[in-house]
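With one protein chain withheld, the remaining protein chains of the complex are depicted in position.
The chains carry the letters A and B, assigned in the order they are written, with residues numbered from 1 in each.
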Amino acid sequence: MSNFKRKLKRRHLINNLFMVLLVFVISISFLVLGTLLLEIFLRGYKTLTWDFITSMPSGRASRAGILPALIGSFGVIALTALISIPIGVGTAIYLTEYADKKSKFVKLLQLNISNLAGVPAIVYGILGLAVFSQLVGLGPSLIVGAFTLSLLILPVIIVSAIEAIKAVPNSIREGSYALGVTRWKTITGVILPMATPGIMTGSILALSRAMGEAAPLIMVGAVGFVTFLPNSLLDRYSALPLIVFNWTSRPQAAFAEIAASGILVMLILLIITNLTAIIIRNKTQIRVD
Amino acid sequence: MTKKKYLFQEKLIEVVLVLFASISILTTIGIVFSLLFETMIFFSEVSIFEFFTSIRWAPVFDPPSFGVLPLITGTLLIAILSSLVSLPLGLGTAIFLSEFASSKVRKVIKPIIELLAGIPSIVYGFFALTFITPLLRSFLPNTDIFNALSASIAVGIMTLPMVASLSEDAMMSVPNSIRQGAYALGSTKLEVAIHVIVPAAFSGIASSFVLAISRAIGETMIVAIAAGQTPSMSLNPLGSIQTMTGFMVNMALGDIQQGSIEFKTVFAVGSVLFVITLIMNLFAKYVIAKNREVY
Partner (left out) sequence: MTVKVKVENLNFYYGDFQALKNINIEIHENKITALIGPSGCGKSTFIKTIDRMYDLIEDTRADGHILFDEMDILKSDVDVVELRKRIGMVFQKPNPFPKSISENVLYAVKRHGDVNKVAFNEIVENSLRKASLWDEVKSKLHQSAFSLSGGQQQRLCIARTLATKPEVILMDEPTSALDPIATSKIEELLQELKKEYTVIIVTHSMQQAARISDYTGFFLNGELIEFGNTKDIFTNPKDKRTEDYITGRYG
């Protein structure tokens, strides 16, 4: 056997061993994900009852429920959507359809957006605390939580909206402009209708991320243990990750169980929103060639 | 046929859009100024020298002590330990997806890996405390209930998808011609991956590492739940520590009054966190921009 052949055998062996190692690496991720979901399901499914969903929190784990947190989460996320989507889409329209790509303002804006995407969530909480809560004087209210989360997910919405708008073929734009249609009417007439599925997918994913955020809300004074439902934008509120955090921090095992139930509710909502996003993306993809 | 009234409407819309776009710039300005403002007041009351050199962090004790080093040490410990999980596993996943997996296998594996990134950090925190910690304690009985290692493993798993997907992007963007050239010389997949693709994608991989570590430094809920509340200079992974983010959340959970020293402390620590993550993010971008190969 030549030296090359002998070496080749070894090289193949090393290659195959490495492949096995990589498969092992991937299976670690799968294993962790599976364990995590199973662990939470096994801990939480027994206490995940209709009463749990429709009751107020309580000092006794057996009577505690998540109603205010559920309503609070819906409220905060709905407001966040109302604030962040118009601003994000507006910014994306400006950057793709109006701005002079070479202007200093645009370059600053792009650098700024990509930097904001890397700012830790808790820092947005500090911003919310200093500006909306203290400076504007809105306190630890629902609207402050929504403002804070809106700024947090704004970079994500902007980036996904830019991608969706850029995916609209230029021939469509030209077709509209060549008919003597103004820029804004071209945007509302053809560009946005075509970009909407992409924008919605990106926005839903961003909002579902916001729904799981606890740190920024804690910074702006939101708490887990709230025993009333918010009536106005200036009311105090709770949110699902906050009540889960509250229960997780308690030493009694019974609270760990209902925390797991709370997480299950959160995960179910996340699965629903993510599936919706995927369905929208797949169903309404418009093909133009 | 000169310009008319609709132009006023068009202009108005453009102005509104510019205002929307400015909000993201105002956000940055807002972050910088709110941090700066309270931090300056903080340093008018606490010596900046003490802040960065004292090794005792006890802002609410009497007498208080404001040495941020224990919080930085705790943060560093989490960053290092979590990167021991996220970097090798993330890079391995990326190499597998980009160089070894068929496109069918990739289509199945990728979304599952990305699922890991979509799980809220509070869930990882819960998992760390209720599953990872007991598991660790069954092997290493002198592990504290709240400990850096358990939180780090969870943080590492959470940031793994970031390393995997950014590194994979970098490797996928290495042109196929280079890959084929290496195969044509008679290389195994491993040799192509290690000697050709990884070096060619190095800047992208490096920046994914930096971004993942930066994310770990800013991660809050996992460490708030599982790592403990003990500011400490110790690098013992099995002991209870406190990170910068952990401290901030802990303070915010109490009823802090505006103007109180606790309030300002949160901002001072927040400034340190913001500066560290900002530098790392800019550095990651710089690495990419500097080493961008033009194919």
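Operating definition for what follows: contacts are C-beta pairs under 8 Å (C-beta built on N, C-alpha and C of every residue); 3 or more make two chains touch, one makes a residue touch a chain.
Since the model is a prediction, treat every value here as computed from it, not as a measurement.
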item: Omitted-chain contact residue, chosen from A:56, A:71, A:190 or A:278; value: A:190
item: Selected from A:181, A:233, A:254 or A:278 as touching the chain missing from the view; value: A:181
item: Residue numbers in chain A that touch the chain omitted from display; value: 100-102, 169, 171-182, 185, 189-190, 193-194, 286-288
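Here is the rule we go by: only the chains that are shown with their structure count from here on.
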item: Separation of chain A from chain B, taking each centre as the mean of its C-alpha atoms, in whole Å; value: 16
item: In the complex with chain A, residue positions of chain B that touch it; value: 6, 9-10, 13-14, 16-18, 20-21, 23-25, 27-28, 30-31, 34-35, 37-38, 88-89, 92-93, 95-96, 100, 109, 112-113, 115-116, 118-127, 129-131, 157, 160, 188-191, 211, 214-215, 217-221, 224-225, 245, 248-249, 252-253, 258, 266-267, 270, 273-274, 277-278, 281-282, 285
item: Chain B partner contacts - residues on chain A that touch it in the complex; value: 11-12, 14-15, 18-19, 21-23, 25-26, 28-30, 32-33, 35-36, 39-40, 43, 86-87, 90-91, 93-95, 98-99, 108-109, 112-116, 118-127, 129-131, 134-135, 151, 154-155, 158, 182-184, 208-209, 211-215, 218-219, 221, 223, 241, 244-245, 248-249, 256, 259-260, 263, 266-267, 270, 274
